[in-house]
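With one protein chain removed, the remaining protein chains of the complex are shown where they sit.
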Amino acid sequence: MTNLVWLVPLFPLIGFLINGIGWRKMPKGAGGVIGSLAILASFAVSLGIFFEVKSSGTSTVVHLFDFIQSGKLYIPFAFQVDALSSLFLLIINGIGFLIHVYSTSYMHDDEGMVKYFAYLNLFVFSMLLLVLGANYLIMFIGWEGVGLCSYLLIGFWFKNRDYTNAAKKAFVMNRIGDLGFLVGMLLILFNYGTLSYNEFFGQLNGGTVQLSPNMYNWIAICLFIGAMGKSAQIPLYTWLPDAMAGPTPVSALIHAATMVTAGIYMIARSNALYSLAPMALNLVAVIGLATAILAASIAIRQYDIKKVLAYSTVSQLGFMFLALGVGAYTTAVFHVMTHAFFKALMFLGSGSVIHAMGGEQDIRSMGGLGKKMKITSITFLIGCLAIAGIPGFSGFFSKDEILAATYAHSPIMYYLALGAALMTAFYMFRLYFLTFTGSFRGTHDQEHHLHESPAAMTIPLIVLAIMSVIGGYVGLPAVISEHHTFNTYLASVVTNFGHHHLEHSTEWMLMGLSTGLVIIMIIVAYNATKKPNFKPNTGLAKVLENKWYVDELYDTIIVRPLLALSSAFDRFVEKMGIDGVVNGVGKTVRWGSDRVRLLQTGQVGFYIFIMVIGMTLLFTISFFWVQ
Amino acid sequence: MSTYEILFWFLTVMALSCALGVILSRNPVNSVLFLIATFFAISGHYVLMNAQFLAIVNIIVYAGAIMVLFLFVIMLMNLNADTEPQKNRLVQFAGVISGGALFLVVLAALRTSSVNVLEQSPTDIGLIKNLGKTLFTQFVLPFEISSVLFLSAMIGAVVIGKKEEAVSEIKN
Partner (left out) sequence: MPIQYYLFLSLALFCIGIMGTLMRRNAIIVFMCIELMLNAVNLLMVAFSKMYNDASAQIFVFFIMVVAAAEVAVGLAVIVMMYRKVHSVDINILNRLKH
């Protein structure tokens, strides 16, 4: 089955081609069916591959064809099938399939539904390339592909200017990160002559090419800049909240479960490199922690249901990078998996709410939806419990592992991370209480329209909710069981860095502390939202509501000067310089021809005169110059 | 100087001065007469070189037919010295200069060329018998085609020269 791994990206590609070419003619339902079936087929093959890898525990490189062969540079188009990539395959295809099914119902009013599924399939194809690639170049191809699909899908309702601007913003910020990625790739290529994982990591451990420690740091930092852009860390995170302009299933798939986790995948894949670059790891941890805190603080005062979830995603990504930064690579991947479950669940739930509210997204107009939308409400609650880290749910296990690893690395960072986790619990439950409990605050028409969503939307919610509960049991902490299924599964590929052996008592204490504080935060949130009073915010709350004015800061420092520079170029270089030269040539020719035209007097005598002159000249030349 | 040389120089001077007279005289009738005189001088040169046939043909065709035609046209248009348009001085000057320049250039080019001296004894090739033989053996094709040329020239002249109404009738 491993040899058939090329089928996995092939199915979504075929789905993309069929939907993409025929979208004007096809009936809407057909597009959805084709798209979903493609992902289902991929999932089936991924399942087979997963079980094979799990039982054999080996990594295989499946070579497809020679991609680049130029001089000494040889880059094959090959897929790497091992524990890490097959796990990601399951996540992408599984959650992707559920979201495809959800979309068939969510998007069924939209005219461009088939086009939407084409884009979705293309996205899955690119993401699969990203995780399956056996060298950095294939990963980069997938990297760019998901960036493109993100742009296409964010700006899906392209008639709205704000949405297309958001899409542009996402793409441009991604691109900035990609520059770092490219530089990192080039550094690797320059120093090691290869981009394949096996060769590169083998040389790192074997040590045939010894570089200065700084070089490892530089490469690691450059690659991390790419991750910053793709996975929305400081300073390149502002695109993700704006990306909520796209359809909600898109937000669920791309901006919660898959694309934004590409950065974590990349660092986890390159763990051999990062373990040799402690300075880079510190940078990763600090930025991850800062992002987590910043995004959580902003989420506390947001009123759009999707924006809260977006900032929550940024914050959780910060947690994942924090885990990577303290060397707990497998923990970060574990959190990727659990986060994919409950975040996708909550996004799809919010989609269900928006659908029921007829397009309204402001939670100040919601309230008491739990009575009319039971399934959505219960599954959303499960998601909130998971993200807050209540014991028993998947989020508890992964987040707790992160906190434990942080504590072992540096207690100060632990307390800051704990603060971010508490803020997470607060804003998440604030969102839940304001939306689903209390009394309805919207208009009369909206109240009449409220209904539970159709089965195609609720069944994925239920499935994801189940996964959010049981998905954590593969990663039981050491205090409960010696057998950490998740870590042993990934051990063949990912080696954690640093020793995180805490005393068992310390671990119990940490777990108890976090759980207790989280429960307190939930009660605080309940009290804060019992009698909602939406006065205009002042002071710190106002700053939080305006996202710490970061967007405005970027606008002043970067955007305005660039625009001024570009308009200066336009005036001076383009209009005066280039146009001047090009038009000038035309004008000169015109002027010259106007002068020459005067030779045509029409008088025969003049012509004969010129003929005689010409003859004389010819004679002169032929007799006296030619030897 | 032998007779030959005297005749040669006399004919040369006559040719040159009559040619100058053609271009310098104001009355067009005078120009025609000067040109006829030039033709006579040139025919004299032909005779000197024993090209008898050509000498006679020159007189008959050129001086006798072509120049008469010119005179007819001039008479038709009633041109005389007062109606003669004059080019402005600058143009005349330019014309003289350019013609003179050409003259000098070719002169300089041919100055150093080494060419034979003409035989002074009379040769036979100018006799009509010999010319005829060459004409009707080697050059018979151009000879025949020249008849076609004349035909087309005649037709052309008649067509062009017709009166206005008839011409426009043909056009319509």
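The first chain written gets the first letter, and so on, giving A and B; residue counts start at 1 in each chain.
We take it that contacts are C-beta pairs under 8 Å (C-beta built on N, C-alpha and C of every residue); 3 or more make two chains touch, one makes a residue touch a chain.
Model, not experiment: these values are computed from the prediction.
Enquirer: With respect to the chain omitted from the figure, which of A:160, A:485, A:583 or A:603 is a touching residue?
Expert: A:603
Enquirer: Residues of chain B in contact with the chain that isn't shown?
Expert: 4-5, 8, 12, 15-16, 19-20, 22-23, 28, 31-32, 35, 38-39, 42, 45-46, 49-51, 53-54, 57-58, 61-62, 65-66, 69-70, 73-74, 76-77, 79, 84-87, 91-92, 94-96, 98-100, 102-103, 106-107, 110, 113, 115-120, 123, 125-126, 130-131, 134-135, 138-139, 142, 146, 149-150, 152-154, 156-158, 160-161, 164
Enquirer: May I ask you to list the residues on chain A that touch the chain which is not drawn?
Expert: Residues of chain A in touch with the missing chain: 600-605, 607-609, 612.
Just so we're on the same page, only the chains that are shown with their structure count from here on.
Enquirer: Compute the distance, rounded to whole Å, between the mean C-alpha positions of chain A and chain B.
Expert: 97
Enquirer: Sort out for me which residues of chain B touch chain A in the complex.
Expert: 87, 91, 94-95, 98-99, 101-102, 105-106, 108-109
Enquirer: Once bound in the complex, which stretches of chain A touch chain B?
Expert: 605, 609, 612-613, 615-616, 619-620, 623-624
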